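Note that one protein chain is taken out, while the other chains of the complex remain in position.
Take a look at subunit A:
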Amino acid sequence: MKILVPVKRVVDYNVKVRVKSDGSGVDTANVKMSMNPFDEIAVEEAVRLKEAGVATEVVAVSCGVGACQETLRTAMAIGADRGILVETDVDLQPLAVAKLLKALCDKEQPQVVICGKQAIDDDANQTGQMLSALMGWPQATFASKVAVSAGKATVTREIDGGLETLEISLPAVVSTDLRLNEPRYATLPNIMKAKKKPLETVKPADLGVDVTPRLTTIKVAEPAKRSAGVMVADVAQLVEKLKNEAKVL
(Lines give C-alpha, C1' and ligand atoms only; values in the text may rest on other atoms or scores of the structure.)
Protein backbone atom coordinates (compact mmCIF):
# COMPACT_ATOMS: atom_id res chain seq x y z
CA MET A 1 0.00 0.00 0.00
CA LYS A 2 1.29 3.38 -1.02
CA ILE A 3 0.85 6.56 1.04
CA LEU A 4 1.14 10.01 -0.46
CA VAL A 5 2.09 12.89 1.84
CA PRO A 6 1.90 16.49 0.62
CA VAL A 7 4.36 18.80 2.39
CA LYS A 8 4.47 22.60 2.29
CA ARG A 9 7.41 24.93 2.76
CA VAL A 10 6.34 27.73 5.11
CA VAL A 11 7.81 30.44 7.33
CA ASP A 12 9.03 28.66 10.47
CA TYR A 13 6.51 28.69 13.32
CA ASN A 14 8.94 30.51 15.62
CA VAL A 15 9.24 33.51 13.31
CA LYS A 16 7.06 36.51 14.01
CA VAL A 17 6.23 37.71 10.53
CA ARG A 18 6.23 41.37 9.53
CA VAL A 19 3.83 42.97 7.13
CA LYS A 20 5.60 44.76 4.26
CA SER A 21 5.29 48.52 4.43
CA ASP A 22 3.67 48.68 0.98
CA GLY A 23 0.91 46.33 2.15
CA SER A 24 1.62 43.79 -0.58
CA GLY A 25 2.19 40.86 1.74
CA VAL A 26 4.42 39.66 4.56
CA ASP A 27 8.16 39.85 4.40
CA THR A 28 9.56 36.39 3.69
CA ALA A 29 13.04 37.50 2.58
CA ASN A 30 15.81 36.17 4.83
CA VAL A 31 13.30 34.45 7.06
CA LYS A 32 13.77 30.89 8.28
CA MET A 33 11.64 28.46 6.27
CA SER A 34 10.59 25.00 7.48
CA MET A 35 8.19 22.23 6.75
CA ASN A 36 4.67 23.09 7.90
CA PRO A 37 4.42 21.46 11.38
CA PHE A 38 1.20 19.62 10.55
CA ASP A 39 2.85 18.10 7.47
CA GLU A 40 5.73 16.87 9.59
CA ILE A 41 3.17 15.02 11.68
CA ALA A 42 1.70 13.62 8.45
CA VAL A 43 5.09 12.34 7.26
CA GLU A 44 5.76 10.80 10.68
CA GLU A 45 2.41 9.00 10.63
CA ALA A 46 3.00 7.63 7.15
CA VAL A 47 6.49 6.46 8.05
CA ARG A 48 5.15 4.76 11.19
CA LEU A 49 2.56 2.94 9.05
CA LYS A 50 5.40 1.77 6.86
CA GLU A 51 7.48 0.67 9.83
CA ALA A 52 4.45 -1.23 11.13
CA GLY A 53 4.26 -3.11 7.83
CA VAL A 54 0.94 -1.55 6.83
CA ALA A 55 2.35 0.66 4.08
CA THR A 56 4.96 -0.33 1.52
CA GLU A 57 5.96 3.06 0.17
CA VAL A 58 5.74 6.68 1.32
CA VAL A 59 5.84 9.33 -1.39
CA ALA A 60 6.27 12.98 -0.38
CA VAL A 61 4.97 15.71 -2.69
CA SER A 62 5.63 19.42 -2.52
CA CYS A 63 4.14 22.08 -4.78
CA GLY A 64 5.88 25.42 -5.21
CA VAL A 65 9.24 27.01 -5.88
CA GLY A 66 12.48 25.10 -6.42
CA ALA A 67 13.47 25.50 -2.77
CA CYS A 68 10.67 23.12 -1.82
CA GLN A 69 13.23 20.43 -2.64
CA GLU A 70 14.64 21.08 0.85
CA THR A 71 11.23 20.34 2.33
CA LEU A 72 11.10 17.09 0.37
CA ARG A 73 14.59 16.16 1.61
CA THR A 74 13.38 16.77 5.17
CA ALA A 75 10.44 14.44 4.54
CA MET A 76 12.82 11.82 3.14
CA ALA A 77 15.10 12.24 6.16
CA ILE A 78 12.13 11.39 8.39
CA GLY A 79 11.60 8.30 6.25
CA ALA A 80 9.69 9.02 3.03
CA ASP A 81 11.02 6.85 0.19
CA ARG A 82 10.96 9.40 -2.61
CA GLY A 83 9.86 12.89 -3.46
CA ILE A 84 7.96 14.64 -6.21
CA LEU A 85 8.28 18.38 -6.68
CA VAL A 86 5.61 20.13 -8.69
CA GLU A 87 7.61 23.20 -9.53
CA THR A 88 6.06 26.59 -10.20
CA ASP A 89 6.59 30.21 -9.21
CA VAL A 90 2.85 30.88 -9.28
CA ASP A 91 1.35 31.68 -5.87
CA LEU A 92 -0.53 28.43 -5.34
CA GLN A 93 -3.94 28.47 -3.67
CA PRO A 94 -5.53 25.42 -2.04
CA LEU A 95 -7.78 24.55 -5.01
CA ALA A 96 -4.78 24.55 -7.36
CA VAL A 97 -2.77 22.37 -4.97
CA ALA A 98 -5.71 19.97 -4.63
CA LYS A 99 -5.87 19.67 -8.44
CA LEU A 100 -2.14 19.03 -8.69
CA LEU A 101 -2.44 16.37 -6.00
CA LYS A 102 -5.41 14.84 -7.81
CA ALA A 103 -3.33 14.48 -10.96
CA LEU A 104 -0.60 12.79 -8.93
CA CYS A 105 -3.10 10.51 -7.17
CA ASP A 106 -4.46 9.44 -10.57
CA LYS A 107 -0.93 8.52 -11.57
CA GLU A 108 0.45 7.10 -8.31
CA GLN A 109 -2.73 5.43 -7.06
CA PRO A 110 -2.07 5.76 -3.31
CA GLN A 111 -4.49 4.14 -0.88
CA VAL A 112 -4.14 6.92 1.65
CA VAL A 113 -3.17 10.56 1.41
CA ILE A 114 -2.11 11.98 4.76
CA CYS A 115 -1.83 15.75 4.83
CA GLY A 116 -1.62 18.47 7.46
CA LYS A 117 -4.96 19.97 8.48
CA GLN A 118 -3.76 23.50 7.79
CA ALA A 119 -0.63 25.37 6.79
CA ILE A 120 0.51 27.91 9.33
CA ASP A 121 1.06 30.63 6.70
CA ASP A 122 -2.31 31.02 4.97
CA ASP A 123 -4.21 29.12 7.72
CA ALA A 124 -6.61 27.90 5.04
CA ASN A 125 -7.45 24.36 6.21
CA GLN A 126 -8.81 23.33 2.80
CA THR A 127 -6.47 21.26 0.66
CA GLY A 128 -7.17 17.78 2.08
CA GLN A 129 -10.92 18.23 1.96
CA MET A 130 -10.72 19.59 -1.60
CA LEU A 131 -8.55 16.72 -2.80
CA SER A 132 -10.89 14.23 -1.21
CA ALA A 133 -13.87 15.84 -2.97
CA LEU A 134 -12.11 15.91 -6.35
CA MET A 135 -11.22 12.22 -6.00
CA GLY A 136 -14.69 11.28 -4.73
CA TRP A 137 -13.02 9.70 -1.69
CA PRO A 138 -13.98 9.81 1.98
CA GLN A 139 -12.12 12.15 4.30
CA ALA A 140 -11.18 12.11 7.96
CA THR A 141 -9.93 15.54 8.97
CA PHE A 142 -8.21 16.74 12.18
CA ALA A 143 -7.03 13.24 13.08
CA SER A 144 -5.57 12.45 16.50
CA LYS A 145 -5.49 8.67 15.96
CA VAL A 146 -5.27 6.59 12.79
CA ALA A 147 -5.52 2.82 12.33
CA VAL A 148 -5.36 1.32 8.84
CA SER A 149 -6.32 -2.23 7.98
CA ALA A 150 -7.74 -4.21 5.06
CA GLY A 151 -9.31 -1.58 2.87
CA LYS A 152 -10.42 0.74 5.65
CA ALA A 153 -9.19 3.27 8.16
CA THR A 154 -10.49 4.02 11.63
CA VAL A 155 -9.75 7.61 12.50
CA THR A 156 -10.36 9.59 15.68
CA ARG A 157 -10.95 13.27 14.95
CA GLU A 158 -10.66 16.33 17.19
CA ILE A 159 -13.93 18.24 16.89
CA ASP A 160 -15.30 21.27 18.73
CA GLY A 161 -17.16 19.25 21.33
CA GLY A 162 -14.52 16.57 21.91
CA LEU A 163 -13.63 13.52 19.82
CA GLU A 164 -15.32 11.60 17.03
CA THR A 165 -14.28 8.27 15.52
CA LEU A 166 -15.04 7.45 11.89
CA GLU A 167 -14.59 4.35 9.82
CA ILE A 168 -13.83 5.20 6.22
CA SER A 169 -13.24 3.03 3.18
CA LEU A 170 -9.94 3.35 1.29
CA PRO A 171 -8.67 5.13 -0.72
CA ALA A 172 -9.16 8.16 1.48
CA VAL A 173 -7.67 11.44 2.66
CA VAL A 174 -6.69 11.92 6.30
CA SER A 175 -5.66 15.32 7.68
CA THR A 176 -3.56 15.54 10.81
CA ASP A 177 -4.10 17.43 14.04
CA LEU A 178 -1.36 18.25 16.54
CA ARG A 179 -1.83 15.32 18.85
CA LEU A 180 -1.60 12.54 16.25
CA ASN A 181 2.06 11.93 17.01
CA GLU A 182 5.30 13.63 17.89
CA PRO A 183 7.57 13.69 14.83
CA ARG A 184 11.06 12.28 15.29
CA TYR A 185 14.17 14.34 14.79
CA ALA A 186 15.92 13.38 11.59
CA THR A 187 19.31 11.88 12.44
CA LEU A 188 22.44 12.87 10.56
CA PRO A 189 22.80 9.48 8.83
CA ASN A 190 19.17 9.72 7.71
CA ILE A 191 19.70 13.26 6.45
CA MET A 192 22.65 11.95 4.41
CA LYS A 193 20.63 9.00 3.13
CA ALA A 194 17.79 11.33 2.13
CA LYS A 195 20.11 13.15 -0.25
CA LYS A 196 20.38 10.00 -2.33
CA LYS A 197 16.68 9.19 -2.48
CA PRO A 198 14.92 9.82 -5.82
CA LEU A 199 13.40 13.26 -6.36
CA GLU A 200 11.42 13.86 -9.50
CA THR A 201 10.43 17.31 -10.73
CA VAL A 202 7.32 18.01 -12.82
CA LYS A 203 5.54 21.18 -13.89
CA PRO A 204 1.82 21.90 -13.45
CA ALA A 205 1.48 21.86 -17.26
CA ASP A 206 2.90 18.30 -17.37
CA LEU A 207 0.01 17.32 -15.12
CA GLY A 208 -2.48 19.29 -17.22
CA VAL A 209 -3.48 21.52 -14.33
CA ASP A 210 -4.31 25.21 -14.55
CA VAL A 211 -2.99 26.78 -11.34
CA THR A 212 -4.11 30.36 -11.97
CA PRO A 213 -5.11 31.92 -8.61
CA ARG A 214 -8.82 32.50 -8.06
CA LEU A 215 -8.38 34.99 -5.26
CA THR A 216 -6.50 38.26 -5.60
CA THR A 217 -4.90 39.71 -2.52
CA ILE A 218 -5.69 43.41 -2.52
CA LYS A 219 -3.73 44.26 0.56
CA VAL A 220 -2.14 42.84 3.66
CA ALA A 221 -2.27 44.91 6.83
CA GLU A 222 -1.16 44.61 10.39
CA PRO A 223 -3.94 43.91 12.86
CA ALA A 224 -4.86 46.66 15.32
CA LYS A 225 -2.45 46.67 18.24
CA ARG A 226 -3.82 46.34 21.74
CA SER A 227 -3.20 49.41 23.83
CA ALA A 228 -0.60 48.94 26.54
CA GLY A 229 -1.85 47.43 29.76
CA VAL A 230 -0.76 47.90 33.34
CA MET A 231 0.88 45.64 35.89
CA VAL A 232 -1.00 45.32 39.15
CA ALA A 233 0.71 44.87 42.49
CA ASP A 234 -1.55 42.23 43.95
CA VAL A 235 -4.86 40.39 43.71
CA ALA A 236 -6.74 43.12 45.60
CA GLN A 237 -5.70 45.73 43.04
CA LEU A 238 -6.56 43.37 40.17
CA VAL A 239 -10.07 42.85 41.50
CA GLU A 240 -10.51 46.58 42.08
CA LYS A 241 -9.49 47.33 38.47
CA LEU A 242 -11.69 44.62 37.01
CA LYS A 243 -14.69 45.89 38.96
CA ASN A 244 -14.29 49.65 38.70
CA GLU A 245 -12.15 50.34 35.65
CA ALA A 246 -12.86 47.53 33.19
CA LYS A 247 -16.29 46.79 34.70
CA VAL A 248 -16.14 43.15 33.66
CA LEU A 249 -16.78 41.60 37.07
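The rule we apply is simple: a contact is a pair of C-beta atoms (placed from the backbone, for glycine too) under 8 Å apart; a residue touches a chain by one contact, two chains touch by 3 or more; residues count from 1.
Please note the rule applied: contacts and distances are computed from a predicted model.
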Protein name, per the UniProt record, of whichever chain is missing from view ("Aminotransferase", "Methyltransferase", "NitT/TauT family transport system permease protein" or "Electron transfer flavoprotein subunit alpha"): "Electron transfer flavoprotein subunit alpha"
Touch with the omitted chain, as defined above, among A:Met1, A:Val26, A:Val65 or A:Leu199: A:Val26
Residue in contact with the excluded chain [from A:Ala150, A:Leu188 or A:Ala221]: A:Ala221
Touching residues (missing chain, whole complex) on subunit A: 11, 13, 16-17, 19, 26, 38, 93-95, 98, 117-118, 120-134, 137-142, 144, 154, 157-169, 172, 177-179, 214-223, 226, 229-232, 234-236, 238-239, 241-242, 246, 248-249
